[in-house]
Each structure stands twice: as structure tokens, then as C-alpha cells.
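A protein chain is absent from this complex, but the other protein chains hold their places.
Here the chain labels run A and B in written order, and each chain numbers its own residues starting at 1.
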Amino acid sequence: MAGHVDALYFALVAITAFFTILISALILFFALRYRKQRNPVATQVHGSTALELLWTAIPLGIVMIIFVWSSVLFFIQTRPPSGAMEIYAVGKQWMWKFQHTEGQREINELHVPAGRDVRMIMTSQDVIHSFYVPAFRIKADVLPGRYTSTWFHATEPGRYHLFCAQYCGTQHSGMIGEVIVMDAAEYDRWAAGAVDGSLASAGEKSFQQYGCSMCHRADMAGRGPNLIGLFGRQVLLDDGRTVTADESYIRESILNPGAKIVSGFKNIMPTFQGQLSEEEVIGLVAYVKALGSGAAGPPIPVSEPNSGSYPVAPKPEASAAKSDIPATPPTKATPAKPAAKQ
Amino acid sequence: METASQSIEPKTNYLNADYTIKSWLLTTDHKRIALLFLGSITLFFFLGGFFAMLIRLELLTPAGDLVLADTYNKLFTMHGIVMIFLFLIPSVPAVFGNFVLPMMIGAKDLAFPRLNLASWYIFMLGASFVLYAILTGGMDTGWTFYTPYSTTYSNTNVVTAAVGVFIIGFSSIFTGLNFIVTVHRMRAPGLTWRRLPLFVWAHYATSVIMVLGTPVLAITLVLVALERLFHIGIFDARLGGDPLLFQHLFWFYSHPAVYIMILPSMGVISEVVACFSRKRVFGYDFVAMSSIAIAVLGFLVWAHHMFVAGISIYAALVFSLLSFFVAIPSAVKVFNWTATLYKGSISLDTPMLYVFAFIGLFTIGGLTGIFLASVGLDLHVHDTYFVVAHFHYIMVGGGVTGFLCALHFWWPKITGKMYPESFARLSAVLVFLGFNLTFFPQFLLGYMGMPRRYHAYPPEFQVLNVLSTAGASILAVGFLMPMVYFVWSLQYGKDAGPNPYRAAGLEWMTPSPPPTFNFDETPVVTWEAYNYDEIDAPSKGVEVAG
Partner (left out) sequence: MTRSMHPARGLKLPDSETAVHNLRHHFADLEQQSATAKFGMWIFLVTEIMFFGGMFASYLIYRLSYYNAWVAGSQTMEIRYGTANTAVLICSSLTMVMAVHWAKLGSRKLTALFLILTLALGLAFLGIKAVEYHEHWVHHEVPGANFHFEHTGNYDPRHVSIFFSLYFAMTGMHALHMVIGAGLLTWLLIANARGRFSPEYNSPVELVGLYWHFVDIIWIYLFPLLYLISHHHPGG
């Protein structure tokens, strides 16, 4: 990937050099050839429409080629391949906190395996930061209030700079770290050394601890929507909009539940803003993902069954046109809104 | 009408008409107002330059050891605010637009002379707020005021600085309004749009941007101030607000603003390249239309500052495409200026040296914009020194070079004196060399990954930083020299006469310095712009301009 970016860069360098040299050479040549001593009388030349069209069309053609090239590159850069492993990041003034799904936590150092696709899911605890690894040629701003993501595929083991690239206050230039690329087997050994259990299991603990399981039950009788199989699916909201249940949606539902109300449910969920750290929220997000995703994906390890855990519930029935949640609980007295309302 | 052979100065001109302070502070003469602006913005230029010097000194070493981190953050913030709002945006329009534009169209003044004076006072009032903000502790958000840092986390004089910039915005709006109305309503008889000097076209386009864009910055700063003071939540994610909304609102003005900073200089280049090639600008219609195209397209590309900020992929692609389009009219200008040299009769006076510098540096600056418009590449170079180098090539290599070009070209008209040519050429060369040494290494630094706004940096970036600082010291000398020889010329310079360069344009048909009301009688224009064939061939029996 870095090679592709460099290829575009050097092509642009070549184009820049070409035109700069061309214009400079023409200027120098004309300045000498037509200097006053040698050409005392100027020849008035009005213009030439043909020339204007030519030197409009040629640059336009060149930039269109560059546009297509860079757009193709951009599509690749912004669409992580399915099956990419995920690492969560929280940026705060002035450090990076990383959470691996296997459970490892790091500060300012990020261990990743070589030869695998890695997707970063990131948020900020305070101001806007930016996750920048020059060696990988990637950058994405890290925002408060939502998740942003980027992905990379490291090839060479080694240590690479990690910079914060969005000015964030006093120690902005101190908010730096290292990405440590290990070869894959070594990484697996390192990741297995996590002491506290996986991220999803930490999330499950929070899910019980904060009482989420009281309303979000698996048996369709809860006051809140069923979360099994939720992740990645389309959700129908009470105002008719449809949104995708991605990481940002899960996070918003926890911290800002009134923003989007699922169709058929009431706005009674309390907000957990201020009660949960970003790390706990990430754990909950990872847990919800572990409950099964609507999109096809690799099997996700599910935490050990214990007395409080969810049974595996049947997936909500999908309508022909879109799979909208929720399936309205039959016990509700008020008439259900139609599932496929637009 | 004066001719070059006479060097009689009329007794009264706009400078000596009245010597009292009140006659200067209450003047409505566009030429005096231009000089009021010239004095103020020169001071602010050196203030901004002082901040730049401290930044470059700090960056000589990888460790942040010259100033505290907070101080450094204030330095680059104040450098940006002072240079952009207190120097660059007014520079060419408020000095040369004010001085020359009414004369170029045969008018006795701008449409609204008192509004013009108000423009200067508003500018000084806003600048006072900014200076007060600096003196009482500064601001450290970057000139871009990004939320939520500026609204919730910064402990510095954000509101004061925002108020200052807000006020200065009105100065810009009123100048633009004045120019638009003047060009529409005050042209001399016979002066059709297509006979206008390209300087006027450029300022017209600039004024459209000033008038449409600046109010959006004004309201955005009001919202930032309200958010900071009352925590209303509009940009605060914790209350459901959106920090990206700020960025959209901010860049909606601040991108067109960069065209405010370059279009007037482009107008200057058109005038000077024609004069020192002794021929009309090649492709006049296309150059004129390209100014309008830049103004229009410039409003459509703002989110290219936000490619990595979290906007959707599709939005990014649209803004990338439009950003490529906006480069084309500038390219057209560069080609036309170069073609103007073809079969010309070229003299290498100082203004022409600045023209060459402009074309070369602007070409590099503009083409590196293509790097940034390429979304796939922008992911790597955004918020690095590559961007810093790009915009300095345009704003200094283009904007400031154009300003110096104008200063040298019209100095004889403004003061009636010639500056010493050899010192002026030397300083032009120093500016060119110093500039390149300062900013070219920064392209490399950016590609290597050095982020901007960094107080300290990893040691592998040091060599290029040292080169850059060395260049800055040469550049500083190049900028200081004109201060010396221009002041010298006021006392000891040769009398210029009405038209030392034998240039086309109505402004050259007046004495130097001109009388207060420019023309005794409004001229009637029957000739095309840049009629150098007529000017250089008096034997044809046509009335010539000095």
C-alpha cells in the first residue's frame, strides 16, 4: 500500500518537475532571446484560441488521470478488507491508548502482526487528534463522540513512528509513539499473554455490571431492543430513518440514547455519559459484536456461558426488502408500527 | 497631460495638499487611505515575521528547548493570524487596489470614500483586539480555531482573538463592496469591461469572494465565542453537537480566502509582465475569465481540507474532483503570462524580476496543490510540512512576491521617487533564493512524515530543518532591504516623473505623485488595454501616455 502511494507521489513529482522546468526554461529563453537590446520592438500578439484550448485541455486531461488514480487508491485505503483484525484506539491529551480484542492493553506502543490486515477503530476522549503512521502512509482523524477508522497491512517487522497529526494542545508534539510490527507467530504469542481476558469478555462484565442485561434481553420481552445478531444490520428508527448498527451507532446508543430511538420502543434508556470511560465503551462495543453480526464474518470467540449470559436466540426474521430490527414483541399493547416503514 | 520629457511637478499633489495629522486621519482620499493601510500592514508583516523567526529558531534543534511548548503553540497561532488577517488579506487590495484602481478606471475616487476610511479604522480596531490578545497571553489554537479544543479546552485568549478577526472581516467586506460598486459604476466613458486592465478584473473577482465568503467566517466566529462563553453545545460532541460542523463553516470561508490572497497579486503580474514586455497580455479574455472562474470554483472545494477529518468517501471524491478543476484556471494564467514574453521587448527591471519569481514559485506551489487534491496521497501528507510548504509557496512565493512587485512598480507613482535599482534587484534575488531554501526542504520533511505544528521532532528531521532556518535568515534580509532603500528614496531618490516605465494605464497619465482628485477632467477612453504598440510608436501620430 505504501508503495502505491509512493508511485502516485513520484508521478506527481515528475509532472511538477516537468512543468516547472518547462515554464522556467521558456521564461529564461524568452527573457534572453527577446531582451530589449536584441528585440527593440515588440510584436503584438493578441492570443490564440487554439493554444488556449490546448493548454486547458492538456492539464485537464492530466489531472483527470491523477483524479482517477488517486480515487482508486482512496477506495482501497478507506475500505478495510473483510476479515481484518481489529484494534481499538482511544486518543487523549496527550497519549494513545490501545486495546486489542485478545485483551492486551498498550499505551503509546502498538504491537501488530506483519502480513495481516489490521483495522483501527478509534475515538477521542477530548479534542480531535489524528492517527498518523508515515511508514504506512495512512492517517485518520480521531474524533470525540464517534468512531473513525483506518486500516493497514504491515509487511516488514520493525518499529515505526506514530504521530498525532491534528493539533491538540500543549503536548501535541509529544503525543507520539511507535508501531511495533512483529512477525505473525510472534505476535500471536504476545497477544496470548493478555492477563485480563478478551475485550469482549471485559465488555460482558460491564454489560452485567451496569444493568444493561435488565432491559436488553434475548427473549423479546425486554424494554430495550434485542442485541443478538444486531451488529452490522439495518435498524429502523421511530422517525422512519434507517441506520446501520456500526460501532458509532452502538457507542451513541450508550452515551446519547435519545439521539436515535428504535421503532416501536420508547425513549427510556438512561444515558451513561460520564459513567463509562471510553475503554469501557469499547469493551461493550466489542461485546455486542461478539453477540453475532448480521453481516457474514469469521467466527468470533464467545465468552464462557455463565448463569447470567444470553442464550443464543433465533435471528429476528428478515423482511424481503430489508432486514429491519426490531421484531415487535407480541406482548406490547400498542399496535406495532409496520416493520418496513420508510 | 504631462509627457516624459517634462519633469515639472505641479505644486499640489495628494501628499502635500495638507500636512496636518487630522488631514491624514480624516482623509477620504483613496490614495492616502492606501498609505494608511501600507503603514499598518508593513508593521504587522514584521510582527508576523518576528514570530516566524522564533519558530524557525526553535526548529533548529529536535528538542523543544528554546521556548515552552505552550509558547511555541502560541507562536505559530499568532504567526498565522497576523500574517493572514493583518497582512495578506488586506495587502494588495487595500494598498494597491485602493491607490491604483480608481485611477485605472479614470475615476476621482472609489464609490464610497468614507466607507473606505471606515474600512481602515475597522481594520485597526480589529487589529487592536488581536494585539491585545497577543500581549495578554496569546492564543494557542492554531489560526484555524478547531473545536472542541478552541471552545472547551484551550486556556488562552480565544474570544478576544476571535473578536479581533471578526472585526477585521468587516474591513474586508467593505473594501470588497467598495471595489465591486466602483468597477460597475465609476468607469470612465469608453472604458468597457473588455478594455479594463486585468488588475481590475482580478480585484473584482477578489471582491466577490470577500463579499460572499467573509460573512460566513464572521458568524462562525460568533458561534465559537458563544460556545466558549455559554457552552451552548453546537460544536460539543458531549452535548450532541458536531465538531465537523465547525470545520465546514470555517473552511467555507477560509478556502476562498486563499484566493483573496493570490488573485490580486495575479492582477499585478498581468500589469507588470505587459509593461516590461511592451505588449498586451496574451489571451486577455482568458486571463480575465480565469479570475472569475477561480472565484466561482473556489467556493466549491472547501472540504479538501477535511479529507481525513471523517467526511464520507463520496463527499471526499466530489471535493477532490472539484479541487482538480480549480487548478486549471490558474494554469491558464501561467501559460498566458509566459506567452506574453514571446516576441516581446523585455527589460529586467526589478518589477519584472518579481514577475519571473512569481511565475516560477506559483507554478510549484500550485502543482503541489495537486498532490493535496489527490485524496489517496493526501492521507499521507495532510497536516505535515508538505502542506506548510505548499501554502507558503503560494502565499509568500505568490502573494508576497506580487505585493513586492506592486510596491516596486507603483512606488514612483505613489511617491514621485525612484528607488535604487541595483539594491532592489539584489533584494529580489535574496528573497527568491532565501525563500526556496526556507521552504523547499519542507516538502521533503512533509513527505518523510514530519507533522506540522510540532514543537519538537525526531532527530532524523533535523538537517532539513536547519536548511530551512538558514533560508529564513536570508529571506529576512531580503525583506528588510526594501525597508531601507524605499525610505532612503523618499529623500534621495531620483524624481520619477509621471511615467518612468512608459506603462499603459490611466494611472500613468497623471503626475507623480498624483493630485488629490486624480484627473482634472475625466478621460474618455478610446483604446484597448495594454496599447503598447501605440505607446511605443509615437510616429503613428496617436496620443501617447507620457
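Everything that follows uses one rule, which is that a residue touches a chain if its C-beta (ideal position, glycine included) is under 8 Å from a C-beta of that chain, and two chains touch if they have at least 3 such contacts.
Note that the coordinates shown come from a computational prediction; the quantities given were computed from them, not determined experimentally.
Engineer: For the full complex, which residue in B:84, B:117 or B:223 touches the chain that was left out?
Structural biologist: Considering all chains, including the one not shown, the answer is B:223.
Engineer: Looking at the full complex, which residue from B:17, B:57 or B:212 touches the chain that isn't shown here?
Structural biologist: Of these options, the touching residue for the absent chain is B:212.
Engineer: Of the residues B:109, B:140 or B:349, I need the one that contacts the missing chain.
Structural biologist: Missing-chain contact among the listed residues: B:109.
Engineer: Applying the definition given at the start, please give the residues of subunit A touching the unseen chain.
Structural biologist: Missing-chain contacts on subunit A: residues 238-239, 256-259, 261, 266-267, 271.
Engineer: Tell me, which residues in subunit B touch the chain that this view leaves out?
Structural biologist: Those residues of subunit B that touch the unshown chain are 107-113, 115, 173, 177-178, 180-181, 184-186, 211-216, 218-220, 222-223, 226, 230-234, 239-242, 245, 249, 252, 517, 522.
Keep this in mind: only the chains that are shown with their structure count from here on.
Engineer: Using the average of all C-alpha atoms in each chain as its centre, how far is it in Å between subunit A and subunit B?
Structural biologist: The computed centroid separation for subunit A versus subunit B comes out at 38 Å.
Engineer: Considering the complex alone, what residue numbers of subunit B touch subunit A?
Structural biologist: Checking each residue of subunit B against subunit A gives 64, 69-70, 73, 140-142, 146, 148-149, 152-154, 237-238, 240, 242-244, 277-280, 282-286, 308-310, 313, 316-317, 320-321, 324-325, 327-328, 331-332, 334-336, 338-339, 341-348, 356, 359-360, 363-364, 367-368, 370-371, 373-377, 379-380, 382-384, 447-449, 451-458, 532-533, 536.
Engineer: In their shared complex, at which residues does subunit A touch subunit B?
Structural biologist: My answer: residues 4-5, 8-9, 12, 15-16, 19-20, 23-24, 26-27, 30-31, 34-36, 39-48, 51-52, 55-56, 59-60, 63-64, 66-67, 69-78, 93, 126-128, 130, 132, 134-135, 137-141, 143-146, 148, 161, 163-174, 176, 256, 259, 273.
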